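A single protein chain has been removed from this complex, and every other one stays in its place.
So, subunit A:
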Amino acid sequence: MTVTSTPRAAPTSGAEPNGSRRRRPRLSKRSVPYLLLAPALFFELLVHIVPMLGGLWMSFLRLNQFFLREWMSAPFTGLANYRFALDFDGAAGVELLQSFGVTAAFSVITVGVSWVLGLAAALFLQRSFPGRTLLRGLFLVPYALPIYTSVMIWKFMLDRSDGMVNATLSDLGLGGERFWLLGNNAFLSLTITAVWRLWPFAFLALMAGLQSIPTDIYDAAAVDGAGLWQQIRTITVPMLSPVSQVLILVLFLWTFNDFNVPYLLFDQAVPSSANLISIHIYQNSFLTWNFGLGSAMSTLLLLFLLVITAGYLMLTSRRSRNA
């Protein structure tokens, strides 16, 4: 209460003539931002950094059910967990590699399709027409829905015996006795569900980006005889690139780490075609109680994403500097 009741004290107080008193306000002025940041910083450390370091430490331990209770005293095994996870001659290494491939394909397709859909919808809604606000709201619904609800809806729709997808397909005469949540079709189901959930975010970000492109550039291009497609290709997409760069990076990190969608869609029976890396790590830690190995895989994932992110940022920032 003290703070909010005296908000105007600071600007006037600096003008006071007394020298010794002048130093103090400066000190407090300088420390206030840090003090205000301190709780956030403290909790960031507590919630993110410390557990991350803990996970890193665990990846060097033989942390299985025999040592769970006293995990600080689990034997140190050096890089054994990493060697095991990366031993591509063994069953576990092959599985990790396969899961990695599935995740990479899933991320690239999901991010790509989301971006294209988002851009198309944003362009479509650029011009004013009746019902535009309604459509805009409607497009954002998947993003606004709780993830649990939306994935459960997809799960019901994809059910083989009484799901809507199969019912529609058989009504259209396209067959419909298909399993969507088993075998290789599971990858398709997972990707569609993830795209459905994510593309509104791309739409939102690109729509905001479109607002910053001045309309007179389009007018000038039109005068010069550029068609719609040419305008999109030479004006819209390049001018959106700062937004797209951040958007694609964020979407990629989200999808590569995605746990919720496959976990909710397949329960504990995740088919190997949809075995994303986060699910793989979860199963290797929680179903087999081998938390050392799980932590090693998590660390590998973290390293990979760090490298990708750093490389991507370096590449994009160099390109924007050159531009």
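Convention: a residue touches a chain if its C-beta (ideal position, glycine included) is under 8 Å from a C-beta of that chain, and two chains touch if they have at least 3 such contacts; residues count from 1.
The criterion applied here is as follows: contacts and distances are computed from a predicted model.
Chemist: Just by its UniProt name, which of "Helix-turn-helix domain-containing protein", "Sigma-B regulation protein RsbU (Phosphoserine phosphatase)", "Carbohydrate ABC transporter substrate-binding protein, CUT1 family" or "Ubiquinone biosynthesis methyltransferase UbiE" is the chain not shown in this complex?
Modeler: Per the UniProt record, the undisplayed chain of the complex is "Carbohydrate ABC transporter substrate-binding protein, CUT1 family".
Chemist: Among A:56, A:92 or A:239, which one is in touch with the chain left out?
Modeler: In the complete complex, the chain left out is touched by residue A:92.
Chemist: Tell me which stretches of subunit A touch the chain missing from the display.
Modeler: 1-3, 6, 9-10, 13, 24-25, 28, 31-32, 35-36, 38-39, 42-43, 62, 64-66, 68-71, 77, 80-81, 84-85, 90-92, 95, 159-161, 179, 181-183, 267-269, 271-272, 283-284, 286-290, 292-293
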